[in-house]
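Just one protein chain is left out here, and the rest sit where they should.
And then chain A:
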């Protein structure tokens, strides 16, 4: 174990300063130190995506990012995506289209989908399937997840058009 490092993160809009060992993973800093338990640990090898967060505008698997690498970064987790009074379109869409069952993959799925739709507001089904391929689900068979993301895309685009 080596000396702890001073790390500053902006998580869901709040600045957090903490001391972490260089080997500490971002997912554990979020979950154990900051009590942000929306992102989950499913594999610790970057395969399942349950730990997905947005870091400086990119989707990352926080189980294979050191907290030290995230120093100075802006991080958004599922907790920063909507609030009980004002859910994100994707959060509603997942419920409406039955895009979840046990819920364990859902925070990572929705977090990833926010970024996917930011990068590609009008995706095809193939785009969604490819763009979500880093997030595994064992319950739904993806069909309703894809449906949820496509429905959210349509709704977000319509809202954007109406605003313009």
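Everything below uses one rule, namely that a contact is a pair of C-beta atoms (placed from the backbone, for glycine too) under 8 Å apart; a residue touches a chain by one contact, two chains touch by 3 or more; residues count from 1.
The rule we apply is simple: contacts and distances are computed from a predicted model.
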- Name per UniProt, for the chain absent here [options: "Carbon monoxide dehydrogenase large chain", "Chemotaxis protein CheA", "Peptide ABC transporter ATP-binding protein" or "ABC-2 type transport system permease protein"]: "Carbon monoxide dehydrogenase large chain"
- Can you name the residues of chain A that touch the chain not displayed here? 1, 21, 23-24, 28, 31-32, 35-45, 47-48, 50, 77-79, 82, 84, 87, 91, 94-96, 98, 100-107, 110, 128-130, 132-146
